[in-house]
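The other protein chains are all here in position, but one chain of the complex has been omitted.
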Amino acid sequence: MSTDTAAGLARNSALVSTRELSKQYRPAGWFSRNSFAIDALVDVNFEIPRGSVTALIGESGSGKSTLARCLAMLEEPDQGEIYFDGQKITGATARDMALLRPRVQMVFQDSAGALNPRFSAAEIIAEPLRIQKWETGEKLRERACELMKEVGLSPDWADRRPLEFSGGQRQRLGIARAIALRPAFLILDESLSGLDLSTQAQILNLLLDLQAAHSLTYLVISHDIGLVGEVADFIAVMYQGKIVEHGSAERVLNNPREVYTRQLLNSVRVVETAFRAAHAGAGR
Amino acid sequence: MRKARKVIFAMVLLAFLHLAIFFAGFVAPYDPASQNRDFPFAPPSRIHFVGARGHLHLRPFVYAWVAVPDGINQYAESREREYPVRFLVTGSRYLIAGFIPCRTHLLGTDEPTQMFIAGTDGYGRDQFSRILYGGQISVAAGLLATAISLALGLVVGCISGFYGKWIDASAMRFAELFLVLPWLYVLLAVRSFLPLHISPTQAFFLLVAVIGTIGWARPARLIRGVVLSARDRRYVIASRGFGASNFYLLRTHILPHTYEILLTQAALLVPQYVIAEVTLSFFGVGLSEPVPSWGNLLANLQQYSVLVSYWWMFAPAVALVLISLGYLTVANAIHESLQSGSI
Partner (left out) sequence: MKYLARRFVHGFLLLIGVSLLCFVFSDLAPGGFFDEMKLNPQVSAETIAGIRAQYGIDQPFPVRYLRWVQSVVRGEWGYSFAYNSPVRNLLGTRARNTLILATVATALAWLISVPLGVWLASRAGKWGDRACLAGTSLLTSVPEIVLVLALLGFAVRTHWLPVGGMSSVGSGTVLREKAVDLLLHLVIPTTVLVLASLPILVRHVRSSVIEALKAPFIQAARAHGISQARLLFHYALPAAAKPLISLFGLSVAGLLSGGLLVEVVTGWPGLGPLLLESSMSKDIYVVVGIVMFSTLFMIFGNLLADLLLFVADPRVRAE
């Protein structure tokens, strides 16, 4: 594994860090004949600098989502530690974890599945506030409308169901919900996949605006290298549960040190070249 | 749409039957326990509109039964006097919903004659009244037992589906035991094994408890399936990320998914359980005399003489069939509308 040296990755400027994080999935059942286990995460040492946009890339099954869920406290790792702002998350008491939750939030990919179709937009956005008991009654709705405006949605649509929104608007809903608790750290798990390019661009701009407005730190998980190249400050490459390369975006993209990284970048370029060639040919 | 009309008709029928049964005191002309030793096994009173002298009456009337001398339980109409059928009659005292006293009855006729809409039994008790009061027992048993089965099934299904792993595995294995047992067999065996000579109230609740408890497995399995798939939805995971407790997740996000199943199962189980009560009472291990239940009313038919000569004793069967028909039609409609994805 290659990483840049301490210059720029000083421990006290890291918002989130993990040490030797490991997790395995074992198939359940009393009579499972094969007692094999899938290594989802293997000895992951990882840091996310404060205020940065860090990207996590890799193919399907590389462990990106598992890592994301562990960082979001949605799953427990089997071994290793996670630190958030100096505080240890793994093995923390339930009470400490509950206090930490508002500071780490996640925006999911499948917006239709991530929003309860029976709830209205206002109810969805206000749900974190309701659960954390930060507001009640009419105040909830007010806050929801404020958040809707912040992400570029009209508050007139507060009573509509998620399925009445377009894909891009649903992502805005998901983002509004995620920032409701004023988190410091936002994990975007494939949040821009499945959207058309212009919508992607809009959402991206929104995210960057929000980052500036609220001093957010982002972890962007994506398999879209082109997108990552545009926004990320730092890039980490995952392969089979391990982080194989980690460094500044510019360095990783232009000067990859690992063979796998090079293969990954090349494959994208191959596709892009073929794509452009096909379209160039058609246009003639 | 023809189907919609059929369902609406069924629901109206059910509503009508349930109301009649709930207000049995009002709809029934007489007290179910009052005996008329002079009129054992009297046939249903015939309604007439045309008088002895041939003129038409607007208000229907009946004749009094008079026992035929030298006959066993044979009666002839006495044309001496016409007894008009009256509405909103003052009669014997009863309690609405168990605590409001009242004396008004829907139908009746002038004293001392009684109008036997469905005939009488061996003790001269009005069968129509007994069927209505019996309905209170049988239908209430069905409804309560259904509530128990669904409640148990909901709790077990939710816990099993939500927490998964060994809780789920052991609960479902346990459910499988219950599902593999032949239902009526077990019901009969269980009830017969328990004490038989207990008070009617105790017998009723014991019956309801037995029927309801044995039937927990199928609802539990269905609900568990729904909970299992709902649990992994992204919005549930997201709510967890907001710090939601398990209870909140179950109540707010997962429970709404179970409503469909609960509704369908309810429509299917109620008639099944009513029939279960009727069957058990018929065999003598449910409610017994003098408390009327459709089961022990039908049990009269086990006597050869009754089966041969007194056809009106089949009347409780009509009520039973109507209830079954109503609920099953509604159950079918729910099932079909769920399959086509619309309500």
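Letters A and B name the chains as they come in the text, with residue numbers starting at 1 for each one.
Rule of thumb we're sticking to: contacts are C-beta pairs under 8 Å (C-beta built on N, C-alpha and C of every residue); 3 or more make two chains touch, one makes a residue touch a chain.
Every value quoted in this text rests on a predicted model; they were computed, and no experiment measured them.
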Next item on the list: Mind giving the shown chains that are in contact with the missing chain?
Entry: B
Check: For the full complex, which residue in B:26, B:41, B:162 or B:282 touches the chain that was left out?
Finding: B:282
Note to self: Among B:54, B:98, B:112 or B:195, which one touches the chain that has been omitted from the display?
What the structure shows: B:195
Item checked: Options B:166, B:259 or B:311, residue touching the unrepresented chain -> B:311
Checklist line | chain B, residues in touch with the chain not shown (by the definition above) | finding: 173, 176-177, 180-182, 184-186, 188-196, 271, 275, 278-279, 282-283, 285, 298, 301-302, 304, 307-308, 311, 314, 317, 320-321, 324-325, 328-329, 332
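The rule is simple: only the chains that are shown with their structure count from here on.
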Item checked: Inter-chain centre distance, chain A versus chain B - centres from mean C-alpha coordinates, in Å -> 57
Margin query: Please output the residues of chain A touching chain B within their complex, sorted ascending.
Written below: 28, 30, 72-74, 98, 101-102, 104-106, 108, 110, 113-116, 118, 127-128, 131-132, 177, 181
Next item on the list: Write out the stretch or stretches of chain B touching chain A in their complex.
Entry: 165, 169, 233-235, 237-244, 248, 253, 256
